[in-house]
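All protein chains but one are shown in place.
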């Protein structure tokens, strides 16, 4: 191949995002008659997300599949889909992010040496814990939940009356097991693959975060491509999304089945209204500029 | 070509005596420039390679070790070990090994173990008619025990090098039986050599003495219980336990033993900073090196290569062991963990080896490398303490190497030695 694009992913081989970028590589190779190839470096071989984002900005690697979290303090617009309960459902999220609002957020990457290509699914994140079935906000009170090291997520968990405890992901399993923390929050596939369901027997589907992940390209690598190749990659990236969503749905169903089989108690019908009410101060703190207020309003107005 | 530049520059610099950290960093730098990538990535990897929360256990455990050595905790442990096993054949050799077991339970540094216990034991052994080489040999090889028994910051380095998804608590627990097995086989070797050289037997000092020394050493031994109990009962995490060890060591030496004075404290702190900075700079530079290995697809190529050679996991494990032993002869432990984990762990896993089990194999294997010339930090420490040349020590060390190697083989081929104990906690 004339052009080899190196793409990073922190998820392990076989994970839907990894497979989606591999599939994208097949499309690109086929449509360019073998001129362009994509090599996927999975399992964080090239570094954690924060590091690989910098590497992509510097043009050291060409492509990167990352969560929106690490961008929250860099690109203002990415905070909006990261807001708790901003999307009513995964369908609502698809509608918003597939449309003009999603495109607007992707465009915002270009001010930071990046080209936003497409959004991939990451399901919805909910709370799990070792103590008891959480059915309302009172149940959350005082419980320690591990969150990612992000101001927004810390404030979210604290606003729900729980105790946000940032901690490296690798220590979560034994910390739940021994009781350093009561639980954490994640989507079905991660709840399952991390083995956390073995130590946290209660999963409450409050779906507080429905944050898509993003596939970006380095502006430096992008500018080296001809306009045709750029269009080719953009289109192939778009075409990889339905495939990704299909893989994701399969993976989610398989993980859910495994977790349910292990006897984890699932609380699925909760009244989310008080949870959403409790987010008012969080929205006030983070949705400050007119641009963000406008985006939030338009997302909420999207049917 | 890229690989030739990477390894060529590394080897050349290593041979002309450039510090290992800079050999790693500069060879990565040269290779990046050759590939035509922005060199900034070398320094980004260096910086993020040391900016890892779990790495904090290294300065803390080293610091705790320094405080314990300077605050008289180590000497009391040695005295207790003497009363317990001093009357066996080759008594002081057995004491040395038992002291390493006790010390290993509170420290994870083989070099600290060798300098603390060697510093106390080797002069005593000399005075009582033991040959110096025997004292140095026992000291050096038994200090590997400190790496195997929890706490072990090298296990944490391994967990991080493996992507942070291997439970540190499991790794700590997995090292216990192999560590004790190593102690047993070394005691056997010590007994064998002592018998051949006709070393004296000390009389048993009586249970009263044992009790008295036990009380004296209890605060030190309690640290084991506090660390293990604290982690298992959810008060703190495995990596936080390292900080608790520092606080506890400070408390015991300053308040209970009253041995920690301002000057001792400053000496312990600066010594810990020196050692930590040296070790962590190597780890940071190795992160750049490891990034290049991944970028150049070395691990993937190696897995394919190994699968071509053999489909037999037993053979592949043996091959990995031999490669690690050879590498360990030439390089130090922490950079080797960081460099070889991303390469060999996927290979081992492709052949069905549990990552926790592999971690134990890796640490024990590289621990042996610490005791072998030409580059063996612990061997150097032992020789420096005993004031003999490396050659004089190594000439008679074979029974101990053999005992360690036999343990390595047992640990490699009997996975339950490592995995049974952690499985009890699941």
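Lettered A and B in written order, each chain numbered from 1.
By definition in this document, contacts are C-beta pairs under 8 Å (C-beta built on N, C-alpha and C of every residue); 3 or more make two chains touch, one makes a residue touch a chain.
Here, contacts and distances are computed from a predicted model.
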Chain not displayed: protein name in its UniProt record ("CoA transferase subunit A", "Putative FMN-dependent luciferase-like monooxygenase", "TRAP transporter small permease protein" or "Cytochrome C biogenesis protein CcmA"): "TRAP transporter small permease protein"
Based on the whole complex, identify which of B:122, B:272 or B:408 touches the chain you can't see. B:272
Please identify which residue in B:52, B:293 or B:417 touches the non-displayed chain. B:52
Which of these, B:60, B:158, B:358 or B:400, touches the one chain of the complex that we don't see? B:60
Using the touch definition from the top, which of B:247, B:315 or B:409 touches the missing chain? B:247
On chain A, what residues meet the omitted chain? 54, 57-58, 73-74, 142, 144, 149-151, 154, 163-167, 180
Touching the missing chain, which residues of chain B? 13-22, 25-26, 29, 39-40, 42-44, 46-47, 50-53, 55-56, 59-60, 63, 235-236, 240, 243-244, 246-247, 266, 269-270, 272-274, 276-278, 280-282, 284, 330-332, 374-375, 377, 380, 384
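The rule is simple: only the chains that are shown with their structure count from here on.
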Taking each chain's centre as the mean position of its Cα atoms, how many Å separate chain A from chain B? 39
Taking the touch rule as given, give the residues of chain A at its contact with chain B in the complex, in rising order. 6, 41, 43-48, 50-51, 54-55, 58-60, 167-171, 173-175, 177-180, 194, 198
Would you tell me which residues of chain B are touching chain A in their complex? 37-38, 40-41, 44-45, 48, 53-54, 159-160, 163-170, 231-239, 291, 294-295, 299, 342, 425-426
